[in-house]
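The complex appears here without one of its protein chains, the remainder shown in place.
Chain IDs A and B follow the sequence of writing; residue 1 opens each chain.
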Amino acid sequence: MNRIKSFFQDVYKNRVWLLMVLPGTIWLLLFAYLPMFGTVIAFKNFHYDPNGFFASIQNSEWVGFENFAFLFNTNDAWIITRNTILYNLVFIVLGLILAVFVAIVLSELANKKLSKIYQTGMLFPHFLSWIVVSYFVFTFLSVDRGLLNNILGWFGVDDPISWYNEAKYWPFIIVLTSMWKGIGYGSIVYLAAIVGIDKNYYEAAMIDGANKWQQIRNITIPMITPLIVILTILNVGRIFSADFGLFYQVPRDSGTLYSVTNVIDTYVYRGLTTMGDISMSTAAGLYQSLVGFALVMLTNYLAQKVDKEYALF
Amino acid sequence: MWQNTMKINQNSSPPTPLHKGNVQNQLNQPNKKSKRKKKYTVHGLSGFPNLLMNILLGSFALMCIFPFLYVIIISLTDEKTLARNGYQILPEIWSFEAYRYLWQMKDQLLQSYTITIVVTVLGTVFSVAMIALFAYAISRKQFKYRGFFTFIAFFTMLFSGGLIPFYIVATQFLHLRNSIWALILPLAMNAFYILIMRTFFQRSVPESILESARIDGASELRIFAKIVVPLSLPGLATIALFSTLGYWNDWFNALLFIDEPNLVPLQSMLMKIENNIEFLRQNSLAGGAQNDLLSAIPQDAAKMAMVVISTLPIAIAYPFFQKYFVSGLTIGGVKE
Partner (left out) sequence: MIVLLFSLTTLLAACGGGKSANTSGSGKADKNKPYEIMWYTIGTPQKDVDKVMEEVNKYTKEKINATVKLKQIDWGDYDQKMQLMISSGESFDIAYTGGGNYVLNAQKGAFKDLNELLDTHGKELKATLDPAFIEGAKIDGKLYGIPSNKEVGQQSVYVFNKNLVDKYKMDISSISSLEDLEPLLKTVKENEPDFTPLATFKPYLPFDYILEDELPFAIPLEGNKNKVVNIFESDIMMETLKTMHKFYKAGYIKADAATSTDPWPLEVQNWFLRKEMYQPYAELIWSRSAGYDVAVQPMHDPITFNNSVTGAIQAISATSKNPEKAMEFLNLLNTDPYLRNLIDRGIEGVHYEEDANGKINDLPARVESYNMPTYSLGNHFILKLYENDPEDKWEAFKKFNDASVEAPTLGFYFDTNPVRTEIAAISNVASEFAPALLTGSVDPEVYLPKANKKFKDAGLDKVLKEIQKQYDEWKKNN
């Protein structure tokens, strides 16, 4: 009894704060928690019932892990897992290096006005949707109309390259497109951190006679390392999910490219649009978020081991 | 699940203000110029490396803009010229035909523009308010249940119920179908932004100012409105920019919930064309049936013109946001 009373007292005491979280909490309940019961579909063979969705769930047969099988039991399943992880690894590593590099250069440019203009330019792709990007890419790669084949034509290459049929170029095109879209944004995040570094460090270093390179290595990079670690942990959490638009719309769903463009998300989409099997797509989603969760926890734990300050939570 | 990836991707890797620091200096700075000058002396390449780096970054920045200019040029090229010469940087014959084609659809396009703008503005205001309130509460030590509420936000980053249950909640509980709220509410909150803003508030709104306000007898809500919000403008602006971007580029919620043509936003018009083409590719219809469909699919130049008009407003708008954007990311880390 007493406990209940003190609980209500606490609630009363915190009423302002509770009021503040109320709208958000309602949203989370409605749009995030309420739908979670649907996860059970991943373990059922979904069948429609005239009495609505809940009756459907209830009356569908329990099949255990059968819905997960298509993610594991073929050669392709191995390829898509490999593609997803490898691409994401490249994106994380290359994205990190390039973004940090560009950020440092931006901060070091003598003419700050130019630096601002470059930033504006580089940020532009970040605001585009993948459909728009896929049109952009097509204007370059179209076999009979594209800019690249036109240019190759000027150099006397008469045989136009059928870009959308040649798998060997695509790992580069995918990575390039992803970097093109992401670097500007990434570098500005790091630039913000660099601008925030206490200037006294640099002044002291200059008095000690440190050159530019030494300053960067000994001041800039160590100072932005915590940010690097946190962003990397978050990216690792998504290593099992791929940008659907990048891997589906940009290569125009070209079959000959699947060996290098098929990732978990596109595989699930292609496999299940034919059958509209929501059980299997729910299963795939669950699998991706579970692995992502485990990986975030693991990286976070490792980062924490190195330095408490690096941990995300 | 597909939807989730899309959602996340639009907003990939938001910023995390990191360094602890004193914000006040930075915020109450009427004499920006003198501070800038100080920065200039510390950083700055010279001579050949500077030139080299300028060329490097300059060309990368150009690369980022170029495809858009190129698409504009294509959209202004005569359709027959396109068929003969391909996409040229300097077309043989220019033509406004594509825009004339779009002009025929001006009612629909204007309507879609209006929808997109209304959704983007309303949605951004809505989501920034909700996220800021939530994040501020869980950033304060006085709030006893902050741990619990942090967790319920965090947990949603890891699991989602999938598309169908989400759809059911929106259509059958909330009756959002064919309502503009169907385009606003689903994107209103994002656990990721909440956690970012929480960190931001923790590190850049010092407890000491709040304490003095509390002693003066101000209520928490008043403190939030009068002190916290002005103090956090750059952070809020950053979140606002993400929201704007998310709303502007969203087509998926329209696909799910909107049947009324006068509620279709701009991006989803572009997507509809793509989907219709895809449909045509996969279905062969007998007799004249596909003619109805064919007439709904624009030709190359017109498609590019669609891309241009759906991208142009955000391309014009974001440079104005940009200064807030950078300082919003910086603010937490400034130490001077």
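Here is the rule we go by: a residue touches a chain if its C-beta (ideal position, glycine included) is under 8 Å from a C-beta of that chain, and two chains touch if they have at least 3 such contacts.
What you see is a predicted model, and the numbers here were worked out from it, not measured in a lab.
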| item | value |
| --- | --- |
| Interface partners of the hidden chain - shown chains only, full complex considered | A, B |
| Listed residues B:Ile65, B:Ala213 or B:Leu280, member touching the removed chain | B:Leu280 |
| Among B:Ile117, B:Ile180, B:Ile297 or B:Ala317, residue touching the chain not depicted | B:Ile297 |
| Chain not shown: contacting residue from A:Phe53, A:Tyr201 or A:Phe293 | A:Phe53 |
| Subunit A residues that touch the omitted chain in the full complex | 45-58, 66, 69-70, 73-77, 142-144, 160, 162, 164-165, 252-256, 258, 262, 267, 270-278, 280 |
| Positions on subunit B contacted by the hidden chain, ascending | 83-84, 163-164, 167-168, 171-173, 175, 255-256, 259-261, 272, 274-281, 283-289, 291-297, 299 |
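Definition applied: only the chains that are shown with their structure count from here on.
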| item | value |
| --- | --- |
| Residues of subunit B touching subunit A in the complex | 1-2, 4-6, 8-10, 12-13, 15-19, 21, 36, 38-40, 42-46, 49-50, 53-54, 56-58, 60-65, 67-68, 70-71, 74, 82, 86-89, 129-131, 133-134, 136-138, 140, 142-146, 149, 152-154, 156, 158-166, 168-170, 173-174, 185-186, 188-189, 191, 194, 219-221, 224, 245, 248-249, 251, 267, 270-271, 274, 300, 303-304, 307, 310-311, 314-315, 318-319, 322, 325-336 |
| Subunit B contact footprint on subunit A (complex, rising order) | 10, 13-14, 16-21, 23-25, 27-28, 30-39, 41, 53, 102, 105-112, 114-115, 117-132, 135-137, 139-140, 142, 144-147, 149-150, 180, 182-186, 188-189, 191-193, 195-199, 202-203, 206, 212, 223, 226-227, 230-231, 234-235, 238, 241-245, 249, 265, 268-269, 278, 281-282, 284-286, 288-289, 292-293, 296, 313 |
